[in-house]
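Pasting a structure here, questions to come.
In this view, the complex is presented without one of its protein chains, the others remaining in place.
Letters A and B name the chains as they come in the text, with residue numbers starting at 1 for each one.
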Amino acid sequence: MSDTADTKQMAYIAAQAADARVNLEIETEGMTLNIGPQHPATHGTLRIVVRLDGEQVISAEPLMGYMHRGYEKLTEVRTYPQVTTLVNRIDWLGSFANEVPFILAAEQLMEVEAPPRAQWIRTALFEMSRIANVVLFLGDMGVQLGAVTPVFFAFRDREFILNQIEAVTGGRFHPNFDRIGGLKDDLPKGWIDETRGVLKRIRNFCDEIETLVVGNEIFQSRTRNIGVIPADIGLSYGLSGANIRSSGVDWDIRRDGGVGLVHNELDWKVWTHPDGDSFARFWVRLQEVRESCTMIEQILDGIPSGPVMAKVPRIIKVPAGEAYVETENPLGVMGYYVISKGDLTPFRVKIRSASFNNVSITPWLLKGVYVPDVISILASLYFILGDIDR
Amino acid sequence: MSVVLADLAYWQETTIRLVVGLIAVLLPAGTLVYLFLFKMMSFMQSRLGPMEAGPYGSLQLLAEVGKFLQKEDIVPQAADRLIFKLAPFVVLISTFLLILVIPAGPDLWFIDVDTGIFLGLAVSSISVIGILMAGWASSSKYSLLGALRATGQLIAYELPMVLAVVGVIIQAGTLNVQEIVMAQATGEIFGFGGIGNPYVITQFVGFLIFLIAVQAELTQPPFDMPVAESELVTGYLTEYSGLRFLMFFIGEFATAAIFSALAATLFLGGWYVPGLEATDNLFNVIGPIILLGKMLLVAFFIFWFRFTYPRFREDQLQQLAWKVLIPLSLVNIVITGVLKVVF
Partner (left out) sequence: MRKIKLPGLIKGLGVTFKTLVRTLTKGSHTVQYPHVKESPPPRARGVIALHEENCTACMLCARECPDWCIYIEGHKYKAPPRRPGGKPRKKNALDRFDIDFSLCMFCGICVDVCPFEALFWTPEYEYSELKIADLLHDKTLLSQWMETVPDFEDYEAGSEAKKLTVPQ
């Protein structure tokens, strides 16, 4: 190598190095912000690592598992009646709804069917747990956006629903009321009339939320066109429940193939919204609460008489086999895949919980939004930490 | 106060002023916290609020103060200690300076300067420095984001606030706050002088803009992104605890009280009520009470908005300030000026 070439090359390298240094000095570095695991907006211990440029999100990554309680593994060493009491802690706000698909799967394996009265009451409680769950979302969304009052309304009126659930099952949060082959007990006297009054309150609450939150222009400007999920992207991430219905996908397992529940004998409507933004998700959920009220009213009118428990042996041994049952839970589709080897305990249970899939879309969805919108989008996706980590 | 203090030594006068100033800051702030934050908010949410400490929980505030005093004074390890500790004082100082300009009666004032309102609006922005110091020194990302948001917001809303006041100044023809009150007391609306001329009637647009700007200056919902709890934990307050947090807290509500009092003074006639001669000596006694009443009225609205609305996003807030409020207040000034010249 000649001298000239060498100096040229040296000069080139020096120039490159100088450029790089200048770049380093001028370029503003992004900032990494840990939202969670302890953060008011994640209501639980979800951790989202976002890289920020100013207040704009460059990338976001949800890290889950801070609340893993190992229910899938635990079911392998618990008898079937014991499993119901575990799984209703998955989505703790709508706990009765967690028991239903598991019980249905076990019933499928045992080839028993709950008597009609049990099915109707089951459906009523199922919808009531949906109300208890979603009502809190309707209030919580306000808090995430800075309005303090709606959440108190939500807690206030959810209390009435919980009271009704408690009056039947004995548990406000963890009913453990569903049994393989029916229900633990029948309704107490006077419950049906009281529930009618409670439903009126819930409708009233929906109206209040409609004027206080939905009609508020600030709320609309914060949620409209924020976090838009196109239907195909949503489906490819496995979104379900109100999250996908608000993207215009008309899909509800309660209508399209529910087993063991009586939704198909009722007159109701699946709500969808074409926009797919945060506002749509809020709106669809609001309508679903009202729809649930309609359903429960019809159920209260039409509960058939009869026993609430089919003939089931006292010690439950489930014959060998596999079953997968999914239902439309408050947060979305929840399914249990139960494998039995004929023992007292399941051999393996796989739980498909809705929030896990719903949160998985966040890296795609949060790209390019601002920090305040991160919160409103997360709130509108509506996850429950227990439902993500199980 | 000038009358009372006329023949006292300088140190006596200063002490009295200090004590009265402390009372004038803390008492309305306490009233606001109890009446609105504890009680009104609870009632709006179908609950009762604190009920145990004292009758109807009226001593709850003292209990809270006691609690804060007991707490450990934590300074984050990476914090800039001096600035971190200084920040709450800077915020409080701005509050204490602000109260100086508000008269509570014909002879009840701390300082009577000809540029009173100008001084008041100027010192009110000192708190921005305190907030920026707090956010920077905490060495926390949430605090920093909060402080920067606060700075952007306070600067943006300083403008519409000042411009809204300009309408009042034009109409009163003076910068002296005491004279603005007098002008409202003796003024006439198109020849009718029965109730004086509280500028809320003739300067209604200005009043609205002032209220909105005050809401933003106080970082209350719907303009509370700097302390947004669900996003930034509590913004620049995140790392503060104990006494220092209490100081920010007092600062926040004292400022709310004083801004309401300022709004009451500028737009609702201050310590004056129609029916009495404005120079009546009685006003030196009932003036503060009247002012307190009017202040509570204004504060009621501020807190009502606070408990009802969700918050804006940062860019929407800036748009509201620059694209709506500032043009609107400029138009207001022009119209006021034209009318002033015509009549």
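Assume a contact is a pair of C-beta atoms (placed from the backbone, for glycine too) under 8 Å apart; a residue touches a chain by one contact, two chains touch by 3 or more.
For clarity, every value in this text was computed on a predicted model and none was experimentally measured.
Q: Under the definition given at the start, what are the shown partners of the omitted chain?
A: Result for the missing chain's touching partners among shown chains: A, B.
Q: For the chain that's not shown, point to the residue among B:Leu8, B:Leu22 or B:Leu48 touching it.
A: B:Leu48
Q: Which of A:Pro40, A:Gly238, A:Pro307 or A:Pro363 sits in contact with the chain that's absent?
A: Missing-chain contact among the listed residues: A:Pro307.
Q: Which one, A:Pro81, A:Gly238, A:Gly321 or A:Pro363, makes contact with the chain that was left out?
A: Answer from the full complex: A:Pro81 touches the omitted chain.
Q: Hey, which chain B residues sit against the chain that's not shown?
A: 40, 42-48, 51, 304-305, 307-309, 316, 319-320, 323-324
Q: Suppose we count only contacts with the excluded chain; which residues of chain A make the list?
A: Counting only chain A, the missing chain is touched by 78-79, 81-82, 85-86, 117, 149, 153, 156, 159, 163, 166-172, 174, 176, 184-192, 208, 211-213, 215-218, 220-221, 303-308.
We take it that only the chains that are shown with their structure count from here on.
Q: Can you list the chain A residues touching chain B in their complex?
A: Within the complex, chain A touches chain B at residues 31, 33, 39-41, 55, 142-149, 152-153, 156, 212-213, 216, 218-219, 221-222, 370-375, 379.
Q: Under the touch definition given earlier, write down the residues of chain B that touch chain A in their complex.
A: 41, 44-47, 141-142, 145, 221-222, 224-225, 228-233, 307-316
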